[in-house]
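This structure is in structure tokens; I'll ask about it shortly.
Note that one protein chain of the assembly has been removed; the remaining protein chains are unaltered in position.
Here is chain A:
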Amino acid sequence: MLEIRNLHARIAEDGTEIIRGLNLTVKAGEVAAIMGPNGSGKSTLSYILSGREDYEVTEGEILYNGENILELDPAERAAKGIFLAFQYPVEIPGVATMQFLKVAMNEQRKARGDAELSTPDFIRKVKEAAAELKINPDMLKRPLNVGFSGGEKKRAEILQMALLEPKLCVLDETDSGLDIDALKIVADGVNALKSPDRAVIVITHYQRLLDYIVPDTVHVLYKGQIIRTGDKQLALELEANGYADIIGQAA
């Protein structure tokens, strides 16, 4: 589903190189974890996948279902099924969560040439998905992310993911700022979305989230490169020994 070949990328503004020859393959149905110490380029990778303009790809390619997506803008990528759950979800004052969901769902449908959802269909879908995530219906009337607690914000992200039905889900540090109960709800939400035609990339600093969302593959990102790939054992190893060993071996 996703193939990243020899990717080099830098911050557009000051030219700092962040990704330095990254290779990664994620198959449909796979849950891939990307781990690494702070500043290794994890969040940058998620932004580059989703097409944020602040970064410039200088070399390499990103193939999504065989298509090079580097020329597509973020909205086009989203319509093709790439979804990013943000580490820090953004507040949109005055725009009710419900309204935001409707605009996003219909814009994606429009881009794919599908008819807009009828209002009853839309409301039914949202209510079902919200109940799964134990989201209070009142939250849906509030402006998106404005005054939401950390847990509410992350649940709102997973709610959007469930409703937009993406093919490639990228979760950027979704566990940060969550207590254990919220973490379980969020993980259940993600697990419910697992399917043979969908891939999930879980970006995380800690093993903790991977107890609940069990990865098929684990990749260690360091200084803009994948320096080690393994199965879920690798995450446990990292948890026990820290990154120093692996970094040492790579150096």
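The criterion applied here is as follows: a residue touches a chain if its C-beta (ideal position, glycine included) is under 8 Å from a C-beta of that chain, and two chains touch if they have at least 3 such contacts; residues count from 1.
In the analysis below, contacts and distances are computed from a predicted model.
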**Q.** Listed names "ABC transporter permease", "Fe-S cluster assembly protein SufB", "LLM class flavin-dependent oxidoreductase" or "Ferredoxin", with the criterion being the UniProt name of the chain not displayed
**A.** "Fe-S cluster assembly protein SufB"
Q | Option from A:Ala28, A:Leu63, A:Leu164 or A:Leu193 whose C-beta touches the chain left out | A | A:Leu164
Q. So which of A:Gly29, A:Gly60 or A:Pro143 would be touching the chain we can't see?
A. A:Pro143
Q | Of A:Asp54, A:Asp231 or A:Asp245, the one touching the omitted chain in the full complex | A | A:Asp54
**Q.** Touch with the omitted chain, as defined above, among A:Ile48, A:Ala79 or A:Val126
**A.** A:Ala79
Q. Of the residues in chain A, which ones touch the absent chain?
A. 50-54, 73-75, 78-79, 83-84, 86, 89-95, 99-100, 103-104, 107-108, 111, 143, 160, 164
